[in-house]
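For this depiction, one protein chain was excluded, whereas all remaining protein chains were kept in their positions.
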Amino acid sequence: MNGYDWTERREPAAPSSRVRIQSEPLPGAAAADSNGHRSVTPEAVFDAQDVSVFYGRKKALTGVSLRIRRGQITALIGPSGCGKTTFLRSLNRMNDSVPSFRIEGQVLYHGHDMYAGNVDRVEVRRRIGMVFQKPNPFPKSIYDNIAWAPRNLGLKHGLDERVEQALRGAALWDEVKDRLKDSALGLSGGQQQRLCIARAIAIEPDVLLLDEPASALDPIATASIEELMHSLKGRFTIVIVTHNMQQAARVADHTAFFSLDAATGEPSGTLVEFADTETIFAHPVDPRTRDYVSGRFG
Amino acid sequence: MSSGAIPDPSAPLTPSGNLRRRQIFSKATEYGATTAAILAIVVLGIVVYTVVARGAKALNLDFVFTAAPTGIGPELLGTGVIVLVATAIAMPLGVLIALFLTEYAGNRAAGPIRHTLDLMNGLPSIIIGLFIFGLLVDHKQQSGLAAAVALAIIELPLIARGSQEILLLVPNSMREAADALGVARWRSVLGVILPSALGGIVTSTVLAVARAAGETAPLIFASSVFDASRFSINPLEALPNVPVTIYTLSEEGNPEGFTQAWGLSLLLVSLILLASLGARALLARSKRKMAS
Partner (left out) sequence: MSGTTVNSARVAGPRPARSARSARRLRRIDRIGDGLLYGVCLLAALLAVAVIVLIGYEVVHGASPAISKFGLSFLFDTTWQPNFGVFGAGSLLFGTLVSSFFALLLGAPIAIAIGLYLSLLAPAGVRAVVSPLVEMLAAIPSVILGFWGVLVLAPFVHEHIEPWLHNAFGFIPIFGSPETTGASIFTASLILTIMVLPIIASISRDLFLAVPRDLQDGASALGATRWEVVRGVVLPSTSSGVVAASLLGLGRALGEAIAVSQVVGAGSEIHASLFKTGDTLAARIANQFPGALTELHRASLFYSGAILLVIGLLSNLFAQWIGRRFSYEGAAAR
């Protein structure tokens, strides 16, 4: 189902017009060894190396190299259709369900190749959680929505506490503590999304991937989600895709700007610039980044 | 809150905790589901193979075109006549009912009619047989016509429902355009809407025929005492027909009769399966065309 090519591992790209890594070297980072591989530092959770994604013939993502740091919020911004969500979903192997999906390059998670043959997808998703753009609560009670995954995992003891902790962590406990047995479908959009976040953190994942979590919500609900992310940072490594760059500016420690690149024929998503948020918004290097963050397009 | 079940993030991405056991169970259920599907195919294969292998032995020109005791020609003819008359009754009525449901009925009227059609569809055919006996055969005599009415009752809900589905796919813009031009309702229905739904209506009818042609129970009441040694197309008397003959031969215990029954079965099944598959494919295609 995923036809990544081992032999295609290339040297890390020399500073080209496409990839600019602005942040200072990670503490403890080793220099590139003779094979051209950078070894992974304890601070990096994900290390994407020259990742390209294909859906059949269409190349959705070209040559993305990116390092996500532990305990920080990394935002992926850019206009629609430039591969942000594709990249995000490659981080927990959710793209595998698309039959024509193919990935080249390497995604390392804590140093382990995520697309190796012996990797169990279910284990991946247990450690790397995801919250989707449109809230998707199960047609069950609020309690059962949260308790469902822990029950599967055998975490049956202390379930009540676990549910309460998760709901507190998602800033939803006070609103629903008296109606845990009610159907989750009766909650408002913002509450449902916070329920989905609670559901994800209830199993204590290592990473939280958020795919435009507030785009389907009203401004007040959006603000509560953003507040939430600040409080969740530190416990979890968070990667968030957002088309709202003000949101990225408010929330993220590091920001990656994606755009469509038609240089090699058919347009394909690519990483333009990756730096800490202040740099990206205040003094971006690449002109495309400058155009985007100053609102000239997209 | 952490327990031993929370995996160490830097451990390899192989199953941790109870995942191995859960994966084994999940895989087992996948195998179970696949086995179930294979089982169904195997059963189908065995039945079809038996019918083809044993039925082919009986098939020859004599068999198809002569009458009893050498052939079953009258049965084929009789079934053809009965089904034709049944369809002639059911098709117009089915289309009219479908038109009623899509063009005229409000929700209050449509509900009971749809329930009625569902009831009719779910009626055991043996009950329809009893009904036809009481209505048209008792104190009178068996007839191909009575059999046709019984089969029409079986065909009606299928034609009505299929036609209704296709009519619903006819875009409303067509109806609105006709209205805007001041065209009378009956002209637009008969002249525009119905013709565009015609393909789907025909295929629904073919499916209904495929279903009705194999029904035996009503025919036992309406057309089971006949002279299979002569060809007849007179619907006012009991007509020889395929299903009843298969049934009778299957109960008789005579090996030659069995062979003839297999031959009849092969003919009937081939026609029905071909008609079913073909009609379903055509129906899917005309639905796609409508939607685009």
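Order as written gives the chain letters A and B; numbering starts at 1 within each chain.
The criterion applied here is as follows: contacts are C-beta pairs under 8 Å (C-beta built on N, C-alpha and C of every residue); 3 or more make two chains touch, one makes a residue touch a chain.
On a predicted model such as this, the values are computed, not experimentally measured, just so you know.
Q: Of A:132, A:236, A:274 or A:292, which residue touches the hidden chain?
A: Hidden-chain contact among the options goes to A:132.
Q: Specify the residue from the set B:140, B:187, B:230 or B:285 that touches the hidden chain.
A: Final answer for the missing-chain contact: B:187.
Q: Touching the absent chain: which residues on chain A qualify?
A: 92, 94, 97, 99, 122-123, 125-127, 129-130, 132, 134, 136-141, 144, 148-149, 152-153, 181-183, 185, 196, 199-200, 203
Q: Just checking the interface: what residues of chain B touch the absent partner chain?
A: 19, 22-23, 25-26, 29-30, 32-34, 36-37, 39-41, 43-44, 46-47, 50-51, 92-93, 96-97, 99-101, 103-105, 109, 112-113, 116-117, 119-120, 122-131, 133-135, 153, 156, 160, 181-187, 189-192, 210-211, 213-217, 220-221, 224-225, 243, 246-247, 250-251, 258, 261-262, 265, 268-269, 272-273, 276-277, 280
In this section, only the chains that are shown with their structure count from here on.
Q: Compute the distance, rounded to whole Å, between the mean C-alpha positions of chain A and chain B.
A: The mean C-alpha positions of chain A and chain B differ by 52 Å.
Q: Can you list the residues on chain B that touch chain A in the complex?
A: Touching chain A from chain B are residues 1-3, 5-7, 9-10, 12-19, 22-23.
Q: Give the list of chain A residues in touch with chain B in this complex.
A: Those residues of chain A that touch chain B are 45, 109-112, 114, 116, 118-120, 122-124, 126-127, 152-155, 157-158, 161-162, 165, 204, 206.
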